[in-house]
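All protein chains of the complex are present and in place, except for one that has been dropped.
Per-chain numbering from 1; labels A and B assigned in written order.
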Amino acid sequence: MTSLLEARGITKHFGGIKALNDITFRVKPGQIKAIIGPNGAGKTTLFNCISGVLKADKGEIRLNGESIVKLPPHRRAAAGISRTFQNVAIFPEMTVLENVLVGRHCRSKCEMLKAGFRTMSMRREEKDIEDKGWSFLEFVGLEEQADKLASELPLGDQRMLEIARALATEPKIVLLDEPAGGLNTKETERLAELIHQIRNSGVTVLLVEHDMNLVMDISDEILVINFGKKLAEGDPKSVKENPDVINAYLGEDIDFSDL
Amino acid sequence: MNDTAQLVQYILTGITVGAIYALVGLGYNIIYNVTEVINFAQGEFVVLGGLVMVFMTNTLHLSLPVGFFLTVSVVTILGALMDKLTIEPIKDANVLTLIIITIAVSIIFRGLAMLIWGRDPYALPAFSKAPPFTLFHAIIQPQALWVLGITTIVVILLSLFFRFTMMGKAMLACADSPEASRLMGIPVKKMVLISFVLSAAIGAVAGIVITPISLMEYDRGALLGLKGFGASILGGLGSFSGAVIAGLILGLIESLCAGYVSSGYKDAIALIVLLLVLFVKPSGFFAGKRASLKKF
Partner (left out) sequence: MGCEKKKILTLVSFLVIFPVLVNYIPAISNYLEVMIFAGIFCLVTIGLSLLMGYAGQISLGHAAFLGIGAYSSGIITAKFGLSPWIGIAAGIAISSCIAVVVGIPSLKLKGHYLAMATLGFGEIVFIVFNEEVNLTGGPSGFADIPYLHVGSFEFSSELTYYILVWAVVLMGLFFALNLIHSRVGRAWRAIHGNEMAAEAMGVPTSRYKLKIFVLSSIYASVAGSLYTHYICFLNPSSFDLFWSIKFVMMVIVGGMSSVWGAIIGTILLTYLGNEWLSAFKHFDVLVYGIILLLITMFLPGGIVSLPRILRSKRTNSR
């Protein structure tokens, strides 16, 4: 099977520190794949390199076989990579619905003149943007909060909003950066269900997550990195039993035998 | 006057105004280092220094040292008031708010100056009665030497302050990490106040020494501020020695261009340099590697 996302030899320095060292991995279409690793392993940096927020020093990133490594973030979004952020990056002064509508930006095209004169085609497009926006709000269950300011939502809902906004770009693959961070048990269960729904709707999921229960529960495949290097890769069971992984997590408060 | 004499003349003029830009640039840096605020009222301190000195000398007929001391005190108090009344009370200050507030204060200073002194430019007598002398056939005003001498003294005193006094070191610590400094018990509020006091004092000194050469009027502040900012950017914002070198270079470029290219565009040249630096290398050219931002 061909891979949807392919990263080869990703390397990133910050000053003298190698945050990522020659990371190579693939994500197959329709997969739920998790990236795990101890704090500071470079997981978020890897996400940033894939979504284009950071430029990798070296390495190749392909989406559906096409190189995207030279594209700026907004073109990667158009190409089909969307993401959420570890520290929730919603647009606080916009309503919940408007936040999701921004996600439609790369799937619509009326520019300044058409928008300023409110032409027929612009109205039609705007109607379509709004309909789609609502459907993604419903997908994550936020339709009743649509007119609230995004900053007024509790953290759990803000995470859902970010996911809705990311899905609104109609990505091929969505990168979720610690989606369960700050969520309670019930919300996390709901998240797990949502991630399955996302996959079932045809969107591939790549996530960074600390909640090992969640990761082991939902992932088809897991990539483990430590000190910016790939440590292991495989299905949850093999990763759990990998001695290197157990070693890396020594001292962190995770007991793999429980899982 | 022959060609060499002219060149010497331009160079000397350039260094003299450059010293003033350097002083204004230092003022920016001191406040920026402690607060990360660019004080858009920095140029007004120079204007106030000049005009208050005019009042002390021409109206009250005080002697030079007394007038100098009183002027610096008055402007310093204004600087302290600015911090206490406008900067300190602001909580949750975003960049735009701080920009607008310092601009508002600069307009208020300008308005006060206009109210008190009107729109006319004022002159001050030179510090010493010595007649102009010649160097390589160029005519040199003794006041230019005063400008350079006093600038040098200010720079030396400042470096001593930051290197050897507890307070100076504490201010540098604030610059490095305000959070950590607070935890270590450094009173950050007080440091911010001192940074405003220091920059106001330096501005005032610049105004006092330059007025006998270039006169002073109420609305000079904006341009002086912009050029001083040019010096601090060219030198690397926050860099102490960078601002001094850059100020002198800026003054030289301006004076040489005014002499050989176009005197009408004299003021534009420093601004063009400022824009070019901002566009090409906003971290500046003379700050050295370590001293990129927030370092003396």
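The rule we apply is simple: contacts are C-beta pairs under 8 Å (C-beta built on N, C-alpha and C of every residue); 3 or more make two chains touch, one makes a residue touch a chain.
What you see is a predicted model, and the numbers here were worked out from it, not measured in a lab.
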Which residue of A:Gln31, A:Thr44 or A:Ser82 touches the chain not shown here: A:Ser82
Sole residue of B:Ala80, B:Leu112 or B:Leu148 that reaches the chain not shown, by the stated touch rule: B:Leu112
Per the touch definition above, residue among B:Leu60, B:Ile77, B:Ile90 or B:Ala180 touching the missing chain: B:Ile90
Where the unshown chain meets chain A, residue by residue: 51-53, 72-75, 77-78, 82-83, 85, 89-94, 98, 101-108, 110-112, 115-118, 122, 125-126, 129, 165-166, 169
Missing-chain contacts mapped onto chain B: 38, 40, 86, 89-90, 95-97, 99-101, 103-112, 114-115, 118, 222-223, 226, 229-230, 233, 262, 264-265, 267-268, 271-272, 274-275, 278-279, 282
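The rule is short, and it goes like this: only the chains that are shown with their structure count from here on.
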Whole-Å separation of chain centres (CA-atom averages), chain A against chain B: 49
